[in-house]
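A short write-up of the structure that comes next.
The other protein chains are all here in position, but one chain of the complex has been omitted.
Chain nomenclature is as follows: A and B, assigned in order of appearance, with residue numbering initiated at 1 for each chain independently.
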Amino acid sequence: MKKKNRVKEYLPLYLMMLPGLLYLLINNYLPMAGIILAFKKLNFSKGILASPWAGLDNFKFLFSSKDAWIITRNTLLYNIAFILVNMVVGIAIAILICEVKDKKMKKIYQSAILLPFLMSMVILSYIVYALLSAENGLVNNTILPLLHIDPIQWYQKPKYWPAILIIANCWKGVGYGCLIYIASLIGIDPTYYEAARLDGASKWQEITKITLPCLVPTIITLLLLSIGRIFYSDFGLFYQVPMNSGLLFPTTNVIDTYVYRALIEQGNISMSSAAGVYQSLVGFVIVMFSNWIVRRVDKDRALF
Amino acid sequence: MKKRILAAMLTMSALAFMTACGNSETGESKDSAKNGGSGDGPYTVTMVLNGSTQPDEERIEQKINEILEPELNADLDLVMLPWASANQQLQLMLSGDEKIDVFYTQATNAVQYMNAGQIVDMSELIDKYGTNIKKIYGEDTAKINQIDGFVYGVPNQIERGSIPAVFMRKDLVEKYNIDTTQIKEPKDLERVFETVKAGEPDMTMLYSMNDNDTPLTRLFRGDNLSDNSYLGVLMDQTNSTKLENFFATDWFRDTTTMLYDWYKKGYISQDAGTNTENWRTVFKAGNLFSLFFAYHPGTPVEFESSTGYEFEIVPFYNEPIINSSSYNGVTFCIAQNSENPEKTMEVLDYIYGSPEIMNLLNWGEQDKDYVIEDADNGIINFPEGITSDNAGYNLNLGWELPNQFIAYKWAGSDPKLWEKMEEFNDSAKSSKAVGFLFDSSNYSSEIAALSNIVKQYSGALYSGSGDPDELIPELLKALDDAGINEVIQAKQEQLDAFLAAK
Partner (left out) sequence: MTYSRKTKRYQFWINLILIVMTLAVILPFLLVFISSITDENVLIRNGYSFFPEKVSFYAYQYIIRQGEKILRAYRITIFTTVIGTCLNLMFSALLAYPLSVKTLPYRRQITFFVFFTMLFNGGLVPTYLMYVNYFHIKNTIWALIVPNLLLSANNVLMIRSYFMTSIPEALYEAAKIDGAGHAQIFWHITFPLGKPILVTMGLFSALGYWNDWTNGLYYLSGNQGQKLYSIQNLLNQMITDIQYLASGKVAGNIGAEVAKLPTTSIRMAIAFIAMLPLFIIYPFLQKYFAEGITLGAVKG
């Protein structure tokens, strides 16, 4: 009797999930079988399944060179920086926007933060070039002379690029998190604030004691979702924006660009598949670990 | 009420999936009807090229089939892949069961396909069906593109080899009374740059960029054995077969030093290391004096039509050298998923010998897409009222097609262009390594690392924007650590074996 009720109660829910789960099965899980490409020495005349096994040979190129450490370090550090910077800036802007009383201006700001999404990385790389080009760039020709600094060959000096790429990434990507934070901020019960104001709390206390704690679930969800991608990079950002300039590799070469440059002459499908598996595996381990930690702290906040 | 809406949403989504499969079924059946498969109907040969799809492609295909069907019982289906995505799309098409028979590619890609079992060994097919090809090239050269006996592609008719030269704007040469007979080698250009720069302070003297058309690679006279990373090259390919480490040679050090010197003097743009503008665009803007480029009989017209200026050309050598890439820069390969490789080879070979089909493929229908201006020299042009904007079919990709030497020439070309090309090709000396291609499948990891290292330093060094004294030692050490000597040795072994087998 109980079981029948349970089924009757939850059946509609399972039905609701059906189309989505079916799609994920087809679009994501079926092709996952393709991971075996990474472990085979492909011969299409024999077909994928009958091709000989290659063990871990296809993974060698990711670890065997001196560059392997550099690209791993770059990928990790940049992603950590991106996550932190975008989070801080995104929350700050979200709070500011929610504080604005003028409805018209609020609309304008909300539209503005999403605009950078519309710009492709290629165009962004032209804009950065317009700023940093040695001959005609805005910075070398206008800004630096004002500050009495000599022109800098931006595209030859690796040390400036972590800052440049972090700013470029923030400009382009902060809108995503920001909008989600705004949606969450709207969902906060205004009675909390009224009560706080009655108690005489300052603006700063309101933010730290009410707003931020209420945002924590969203922050954690966004964080866990980003951590899974921690070994991937935005190819356009690291390839186009530095104009594919070789001298910048020490600080701009990441796993994705390294694989691209390595395979563009060789076109080896197995090797690029191997790189993908490597990136996924690391992200997977880190996410499982992070989710486990979050689970220990507060069961509800974990992703699963 | 809500349940009904829910049910409606679910059925809609299910319908969406159904129609997705349904739609494509009808699309697929149309294709298979065209195919004909085995049996009496003509076999459709799908030829994949790179370029832009022409609006009237179907009309031209029909005209081609009017010739092919009675002759060979075959049809031709042309598929054009856009330049930007061609490599990727081609690789995908060769991975599955799609309909593809013959396609254009270059050597390095062809070898990848060969190693992955994606193309067919053409040696027997050439023997049986390659009459025209054998006539044009001779039996040996027809099969020149092979590794260990596996012929991976047939060459096409284009210029063989070229001569490194400097191209200078004629109007400026005359304005400053430059005596071009004094220019024997690149270093002699320094005085020229000095003179012209004094009179045109804002103009860039020499074009430079960090990839493809770099001054250094354009001046290179050796044979890089079709390796874009220059890992082990022949510096004196007509006489010697000993491979050298390109980056350790004196020539490399001297040339990069010369370019860096010009960079410091302002003859080369300060943006050379990151430049992405094509030299044609920069010339058109009026801001450029000269360029190092490859000379062959077709280049003067190419320069003038794309920049609007006339050029004074000074070659640095007297004759071209045919390098190992001269025959495999453009090849036609047959896919492993081709259902009828024999028929495909027949059709391919037929095109090599058929001016009618070559003209249809490249220029379209006579009198509809072009008219003959000069019958003696085979010069054609647009008919009244047609321009490049509204032309129904004007492929103009002679260098990519099997045999442009038997087709018409477009207006503005040298009337004796094909004759001059053949003369040019005949005058060429030959590299001892012609036809050789390195099979890198055992060295993938090393090459992956080496490619990245070369990419790191080549931009600055090839363009002249980096200091050789600082960068070359770093580069050499990095290459050593990554195993360049093993790779060069392996290449030498393969080269020696290849030469012994000839």
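One rule holds in what follows: a residue touches a chain if its C-beta (ideal position, glycine included) is under 8 Å from a C-beta of that chain, and two chains touch if they have at least 3 such contacts.
Source: prediction; values computed, not measured.
J.: Give the residue, chosen from A:97, A:262 or A:294, that touches the chain omitted from the document.
T.: Spelled out, the listed residue whose C-beta touches the missing chain is A:97.
J.: Of B:396, B:441 or B:492, which sits in contact with the chain we cannot see?
T.: Candidates B:396, B:441 or B:492; residue touching the omitted chain: B:396.
J.: With respect to the chain omitted from the figure, which of A:16, A:80 or A:149 is a touching residue?
T.: Reading the full complex, the residue touching the unseen chain is A:16.
J.: Which positions on subunit B touch the chain that was left off?
T.: Residues touching the hidden chain, for subunit B, are 2-3, 5-6, 9, 13, 16, 20-21, 23-25, 27-28, 51-53, 57-58, 79-85, 88-89, 92-93, 95-98, 202, 277-278, 280-282, 284-287, 298, 301-308, 382, 387-389, 394, 396-399, 404, 409-413, 417.
J.: Even though one chain is hidden, which residues of subunit A still touch it in the full complex?
T.: These residues of subunit A touch the chain that is not shown: 6, 9-10, 12-14, 16-17, 19-21, 23-24, 26-35, 37, 93, 96-97, 99-103, 105, 107-120, 122-124, 126-127, 129-130, 133, 135-138, 171, 176, 179-180, 182-184, 186-187, 189-191, 203, 217-218, 221-222, 225, 228-229, 269, 272-273, 276, 280, 283-284, 287, 300, 303-304.
Assume only the chains that are shown with their structure count from here on.
J.: Using the average of all C-alpha atoms in each chain as its centre, how far is it in Å between subunit A and subunit B?
T.: 37
J.: Subunit A touches which residues of subunit B in the complex?
T.: Residues 3, 6, 10, 13-14, 17, 87, 91, 94-95, 108-109, 112, 116-118, 210-211, 227-229, 269-271, 273-274, 276, 336-337, 440, 444-449, 451-453, 455-460, 465-466, 478, 481-482.
J.: In the complex, go through subunit A and note every residue touching subunit B.
T.: 12, 15-16, 18-19, 22, 42-46, 51, 60-61, 64-67, 129, 133-136, 153, 155-156, 243-247, 249, 253, 258, 261-269, 271
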